[in-house]
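Here the complex is missing one protein chain, while the rest keep their positions.
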Amino acid sequence: MRLARLAPYLQVAPLTVVFLLFLAVPILTIVMVSFWDYDTVRIIPDFVLTNYQELLFSPVTWATYGQTVLFAAITWVITLLVGFPVAYFLAFHVRSATWQTVLFLVCTIPFWTSNVIRMISWIPFLGRNGLLNSALLELRVIDQPLEFLLFSDFAVVLAYVHLYALFMVVPIFNSMMRIDRSLIEAARDAGGSGFQILRSVIIPLCKPGIAIGSIFVVTIVMGDFVTVRLMSGGQSASVGLMMMNAMSLLQYPAAAANAVVLLILVLLTVAAMMRVVDVRKEL
Amino acid sequence: MTKTTRTGFNRRRLLKGAGAVAGAAIGSGAITGFPTLWAQNIKNVTLRQFGTGVSAINEIAAKCKEDLGFTLQMTALDSDAVVQRAVTQPKSYDIADIEYWMCKKVFPANILQAMDIKKIKNFDKIVPIFTTGKLKSDSVIAQGTAPHSVSFVEGKDSAKFSKTPTDWYTMIPTIYNADTLGIRPDLVGRPIANWKDILDPAFKGKTSILNIPSIGIMDAAMICESAGIVKYGDKGNMTKEEIDKTIAFLIDTKKSGQFRAFWKTFDESVNLMASGEVIIQSMWSPAVTAVRSKGIPCVYQPLKEGYRAWGGGLALAKHLSGIELDAAYEYVNWYLSGWVGAFLNRQGYYSAVLDTAKANMSEDEWGYWMEGKPAKGEIKNPQGKVMEKPGAVRDGGAFADRMGAVACWNAVMDEDRYMVQKWNQFIAA
Partner (left out) sequence: MAKRSDVELIAVTKRYGQTLAVDGVNLRIPSGTYCCLLGPSGCGKTTTLRMIAGHEIASEGDILLGMDNITNLPPARRGTAMMFQNYALFPHLDCVENVAFSLRMKGVAKAARREAAMEVLRRVHMEGFAGRLPAQLSGGQQQRVALARALITDPSVLLLDEPLSALDPFLRVKMREELKALQTRLGITFIHVTHSQEEAMALADLVVVMKGGRIEQADAPRTVFNRPATAFVAQFIGGHNVLAARAGGGSAVLGNGTVVPLPDATATGDIHVAVRADRARLVSGEGAPGRIVVAGTARSVEYFGPIVQVGIDVPDLDPLAVSLAEHDFFAAPVAPGDAVAVAWAPEDIHVIAP
């Protein structure tokens, strides 16, 4: 009898333990450490607000967060503009499952190499003496190499889109594949043009996929520090880089406070998206 | 991490057990002659050394095993991780291979032990930069965390640095060098003589400095001072006002588009230079070599204001005792005995005891690397790869010219915390 009553708790126990151990405990630790003090070599258990004060009252923080949010927003818009048509093409125009798989694999090519190798290979492509500039010079489209192609905000966004468009494509594709094809016929039967059907049927029904893709892209970009550093040539800041710099000087409490603030910002963003779209439909 | 520590303990207990058995053997008189026993026993020792990648060289570990019989286990980490691990996990290593500016942070945490100079055979022959601070008696001591200032502590168990030499030495120097700007002589199109030349409008969008705040700020200071923007009391320990001025200048320079990029890793700096994206930048000497080895001209340009120097050393963990401590002393004595010194010199770095290193190098090698003489034959690196053709002269010339012209040592500032905030501001600008 008693065992029967315990059984459901026992069944959820492993997951709960994993969840607590690998999610709750680390986050609580970060929150705790964010209130600690530190000097050049040590972090000192304490309860001080200086980490947050230094963070929130610094214009650098605001500028950096502004920059990071801007990157996230631009990347979001572009990945959406790129991802939606790609997903649409894959879902509605590519009929055979084999071809869908092949084309999906093509989308994952950016993930086949490491960040560093990717970054190194951007140089011969986008660099001052790179392929693109050489080609444009050759074609006499430009008479000076385009410097903004590499080590610039443009390059950062390009790399983000290159990497994360897939995270937009997959959930939207998934949403699209769940749309009953007869709905589209019904819409056509009702006189809907291609664009009208897209706007009144496909996009509304893809909203959960768009939301999930947006959450992926926005959260990844907000937490990124590698791409922004490599592609901007270290010229642009991101919240992640700011934390990394603090950590490199053993200023863990400062980094932790920053992490807490970023976490709150990201959670608020996600919450806002969830308010607009009921993502649970998709799960 | 806990796990590592625990296995460490187990191994140590085993060693102690072995020691006790050995002791019993002595007592029974079964074996006579202590050195034999010691030589047998020390072979079972494993010393765990960790540190920055530059001096974690496998050949050294192999040669150590061959010469001394015990095992040296090397772990290479990046410099941030090194400081962190040194302080927070002192039981996880036996020998810390750290830089002098790190020593200033790490030693006061009381997790390292000073060495008795009487047990260091070649102590008197160590380059005086690491003892008195002066290369020659008339040298001016450079700014920053000069090695000698963190090389001695007040007593055996002290963690407090002594301004003057004592019998207790914190670190045995391993590698050190003088850093400057690297240039592409084929692309700069004019002689480069000062740190401020990186600001030349002709190089707009073709320069870079490194984005490691503690070192980047020093390069920036060298540039600012050279251009007459800021006058520093101590570039290695700036005041808030000096930091503000330096960063403000950097931000202006960045906004005007002078910099192409800021690099953080060795590979990045090599790629920037090799691809021609950048033609003048802060650089590390092996990166210059790496660019040159691709057949691309690159010069480690000596500058009037002098060099920014750095150095590393070996420090012993506090927990070392008994046979392991003996082995550690044996190891540092071996380190200074010449083979390692020659090895390091051939890499273009400098080593601590020059006399012993010289004995292990050919005359031509010594002439090229240390005396600034033109190479007579091919100059090879320790792996046997040809680095320079006959007739080549080392950038910057002789040891005395390079290490004698150090303007500033890598350092950790009192206003560290403030400096990082400002550096972030610069990067965010």
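A few comments on the model shown:
Think of it as A and B in the order they're written, each chain with its own count starting at 1.
The working rule: contacts are C-beta pairs under 8 Å (C-beta built on N, C-alpha and C of every residue); 3 or more make two chains touch, one makes a residue touch a chain.
In this text the structure is predicted, and so the values were computed from the model without any measurement.
Considering the complete complex, the chain that is not shown touches A. From the options A:110, A:192 or A:223, the residue with contact to the unseen chain in the full assembly is A:192. Not every partner is drawn; the one left out touches chain A at residues 180, 182-183, 185-193, 196, 200-201, 204-205.
Rule of thumb we're sticking to: only the chains that are shown with their structure count from here on.
Of all residues in chain A, those touching chain B in their complex are 40-42, 54, 58-60, 63-64, 67, 116, 119-120, 123-124, 127-129, 147, 150-151, 229-230, 232-237, 241-242, 245-251, 254.
Taken together, the chain B residues at the contact with chain A in this complex read 79-80, 83-84, 87, 105-106, 108-109, 205, 208, 211-214, 254, 259-264, 267-268, 271-272, 275-277, 412, 416-417, 420-421, 423-425, 427-429.
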